[in-house]
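Below is a structure I'd like to ask you about.
Heads up, one of the protein chains got dropped from this complex, but the rest are sitting where they should.
By letter and in written order, the chains are A, B and C; residue numbering begins at 1 in each of them.
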Amino acid sequence: MNEIIILHLLLVFMIIGAFVTVEIKNMLSAVISIGAVGFALSMMFLFLGAPDIAITQVIVEILSLILLIRATVNVDNVAIEEKGESVFSNRTALIFVGIILVFAWIAFHSLPSFGEPLMRVSRFYLIHGLREVGATNFVTSVILDFRAYDTYGEAMVLFVSISGAFAILRRWKREQDKDFLRIDREH
Amino acid sequence: MTLYFLNFVLLIIGLYALVFKRHIVKKILGVAIMEYAVNLFLILLGFRKSGVPPILMKDMDMATFIRTAVDPLPQALVLTSIVIGLGTLALMVAMAIRLYERYGTFDMDEIKRLRG
Amino acid sequence: MSVLLPLFTTIPVFSAILMLLVGKFDKKYFPRIWSILTSLSLLFILAAIWGKGTIIHEMGGWKPPFGVVLVKDNLSQLMLLVVNVVTFLTVIYSYSYMRKYEDYLRFFTLFLFMLAGMNGVVLTGDLFNLFVFLEIASIASYALVGYGIDAEELEASFKYLILGALASIFILFGIGMIYSVTGSVNMADVARFIIDNGLADNKAILMATGLFILGFGLKAGLVPFHAWLPDAHSSAPAPISVMLSGVLIKVLGIYSLMRIFYSMIGMTSVVSNILLVMGSISMLVGAFMGFGQDDMKRMFAFSSISQMGYIAVGIGIGTPLAIIGALFHLLNHAVFKSLLFLSSGAIQTSTGTRNLSELGGLRKSMPVTSGASVIGALSIAGVPPFNGFWSKLIIIVAAFSAGYIWLGAILVLTAFLTLAYYLRFQKNVIFGEPTPNMKDVREAPFLMLMPIVIFAVLCLLGGIFNGWLISNIIAPAQSVIMNQMAYISSVLGI
Partner (left out) sequence: MKGKKQSGMTFIVKTITNLIIGFMMVFGAYVVLYGHITPGGGFPGGVMIALAYILITLAYGRKVVESMVSGVAGSVGDDIGALAIIILGFIGLWIGGTFLFNFLPKGTPFELFSAGHIIIYNLAIMLKVGMSLYIVFLALAILQRVVVTRNENEEN
C-alpha cells in the first residue's frame, strides 16, 4: 500500500516542479527544475514496474537537459518580464480549465480502476512471448517482434527530426542577416 | 484514480505554459511537461497492483509471472513516445536558436510585432 | 498481393537514405531524379494493387489484435491515389522550383519521409501506428515549412510545430484512454469490443472522442484550431504549400477522423453535430478572411480552410450522399488547390512577388500559367464545367435532403463568397492592365509548367467524367467506410 503513497508523493513533487518551471523568471533555473521533474518521473516508472522506461527516461532526460541548456545559457538567460495581459484574460482561462478538470474527473471514473488493467492483448504476449520470440524481457519482445513496425516508425521519426534539425541549422542564409546581428566570420 | 487526476493536472500546467507563456523556451518546456504527463498516463494505465516488472528472472515460474507481471504493451508505446518527444525537442531547440539569431529576442509577441 | 502493401512506407524511406549516402558525391542532379523515380515507382505499385478489394498485411506474421496490421480497403485506395498523384507531380515541379534553395539533398529526404508518413497513416489498421506515422509526416512538414530560414518562415514553422506537438499529445492521451477501456490498440479489435460491450456512451470513450476531435481537428485546420494554417501555408516553399494544402491536412486530419469515427468508435450524433458546427464556421471564416488578403498564398490558405469546412460538413451529415460529396470534394480540392499553389509558385519565381496589388495583366506575359490558374479559380469557385461544381452540388443537395436547411444556406452562401473573391483574384492578376513592374516577365520553366497543365486537365476531366469518377472510385470508398461490420470482419477474419 505504501507503494501508492510514494507514487502520490512523487506526482505531487512533479506538479510543484512543473509549476516552478513555468513561473520562474530565470531560464536556467527553469531548465534545471524541469530536469528535477524528469528524474522524479523516471523514479515513478521504477515504482510502476517499468525498468526499461526508467533507464530510457533518465538517459533522454540528460540529453534534453544538455539541449535545453544549450539553447538558453549562451544567449540571455533571464526571461522577458510579462508586459501586459496575455491573449485571454486569466479568469476565462481558469473557468475553461475548471470545466475540463470536472469532465476529466467524471471520465476517469469510468476507466478500469488503477491497478487492474484489462490486459486483453498483452496476456497473449506474456503467455506466448517466451516460446514464440525467445526473449525473456517481454517489453523488448513486444517492441522488436510483436509490434516491430512501431519501432521501425520510431527509428524513422528520429531520423526525420535529426535531418529536419540539420535543415534548419544549415549555414545557408546566415550571411544575409549581417546587419541585424554582427556575427564574426570566425573561420 | 487520484493518480490519473493529478497526472491530468500536470498536463494542464504544461498546456498553460504552452499557451500563455511568451518566452520561446518556456513554450518548449511546456511541451516537455505535457510529454511527461502523457507518458506517465500510459504507464499508469498498465500498472498492476503489487505487480512485477515484465522481465522473467531465472528462478521465476511462468504461472505466477503471468498472474503478476505488469502490462508490457503501454511500456512499448511509451518507449516510442519518449523518442518522438526527444526528436520534437531537438527540432524545437534548433528553431529556437535560429529564431533568436534572426530576431534577437525570445519573446513571441515581440517577434510577431517585428514580423509586421 | 499483400506483399506489396509495406512497400508504400519502406520504398520512400529506403530511397531517401540511399540518396543521402550517394548524395555526398553528386548534390545537384541525383537527388532530384532519384525522387522522381521513387514517386513514379509508388504509382506503379498503386496500379498493381488497385481495385483488388480489401488486402490485409500482418506485420511480422502476427494475427491482427496482437501485431500491427496494414489494411488497404477502397477508402485507403482513394487516399493513396490522391497522395501519390499529387506527390509525383509536385516532385516534378520542384525539380526546377527548388533551384532557389540550393540544398536539394536535405529537401528531398524530408519530402520522401513526409510521403512515407502519409502512406503509413493511410494504410495502417492500428491506432498507435497511425500516431507514429502521423508524427513522421508532421515532423517532416515542420522542417519543410521553415526550409527557407527567413524570419517569417521560421516564426510560422515554430508556431506550426508548437500547435502540432500539442495536437499529437492530445491524440496520444486519447489513444491511452481507448487502450485502457478496450484493452487493445488495433482499430478493428477496439470497434468489436465497443460494439460487443455497448461502450458507446462510456464516459472515457466520450473523452477520448473529444481529444481526437481536438487533435485531428488541429491537424485538419478546422476553425477553432486554424491559427497555424495561413502562416504555415503562405511562408512555405510552393511545393510544400501544395503538399500541406493538397494532401497533408486531408490525410492527417479528415481521413483519420473518418477512419476513427466511422470504422472504430462509430459515428454518434454528438460527433456529427460537432463536425457540422466546426465545418460551417470554418467555411464562413475561411471565405470572409479570404477577401481581405493581399498575399496570394494567404488567400489560397484561407480558401483551403473554407473548403475543408465543406468536407467536414459532408462527413458530419453522415448520409451516403453526403459522404460521396465529401470524398469527391476531397479529391477535387486536392487537384485544384495544388494547381493554384503551383501557379502561385510559378508567378512568384517569374515576377518575384505574390502580392495581388503589385501583380496585373499576366495573361500576355505568362499565358500558360494564367490560363491554368483561371481554370483552377473557376473550378474552386464551383463553375459548372469543372469538377468543383459537382462535388459542391452533391454536398448542398445532401444537406437539404438531410433536412439541414440553415446548413444548406451557409453552403450556398460560401459558394458565392468563394466565387466572388476568386473573380477578384482573376480580374486584377490575370486580366487587368499590366502593372509597371510586369514588363520583362518571362513564362515559368517547362518542368514547372507541365504539372500545372496536367492539374488543369485533371480539373476539366474531373468535371466532365464525374459520373465515371463517382461510380468507380468514390462510391466503393463510401460503401466501405459506412459499413463498420464489414471492416471488422475483414480485418479480424471472423
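Just so it is clear, a residue touches a chain if its C-beta (ideal position, glycine included) is under 8 Å from a C-beta of that chain, and two chains touch if they have at least 3 such contacts.
Since this is a predicted model, take the numbers as computed values, not measurements.
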Interface partners of the hidden chain - shown chains only, full complex considered: A, B, C
Residue of C:R32, C:H57 or C:K250 touching the missing chain in the full complex: C:H57
Touching residue (missing chain; options C:L21, C:I405 or C:I494): C:L21
Interface with the unshown chain - residue positions in chain C: 3, 6, 10, 13-14, 17-18, 20-21, 24, 57-61
Residue ranges of chain A at the interface with the undisplayed chain: 51-52, 54-56, 59-60, 62-63, 66-67, 70, 74-75, 130, 132-137, 139-141, 143-145, 148-149, 151-152, 155-156, 158-159, 162, 165-166, 169, 174, 181-184, 186
Chain B, residues in touch with the chain not shown (by the definition above): 53, 55-56, 58, 79, 83, 90, 93-94, 97, 101
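Rule of thumb we're sticking to: only the chains that are shown with their structure count from here on.
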Chain pair with more C-beta contacts, A-C versus A-B: A-B
Chain A and chain B: spacing of chain centres that average the CA atoms, whole Å: 2
Residues of chain A engaged with two or more neighbouring chains: 104, 108-109, 111, 117, 119, 121, 125, 147, 150, 153-154, 157, 160-161, 164-165, 168
Junction residues of chain C - those touching two or more other chains: 128, 132, 135, 139, 142-143, 146, 149-150, 154, 180, 185
Sites on chain C touched by chain B in the complex: 128, 132, 135, 139, 142-143, 146, 149-152, 154-155, 157-158, 161-162, 165-166, 168-169, 172-173, 175-176, 179-180, 185
Touching residues on chain B, where the partner in the complex is chain C: 11, 15, 18, 24, 27, 31, 34-35, 38, 41-42, 45, 73-74, 77, 80-81, 84, 87-88, 91-92, 95-96, 98-99, 102-103, 111-112, 114-115
Sites on chain A touched by chain B in the complex: 3-4, 7-8, 11-12, 14-15, 18-19, 21-22, 27, 30-31, 34, 37-38, 41, 44-45, 48-53, 56-57, 60, 63-64, 67-68, 70-72, 75-76, 79-80, 82, 86-88, 93, 97, 100-101, 104-105, 108-109, 111, 113-117, 119, 121-123, 125-127, 130, 136-139, 141-143, 147, 150-151, 153-154, 157-158, 160-162, 164-165, 168-169, 174, 177, 180-181
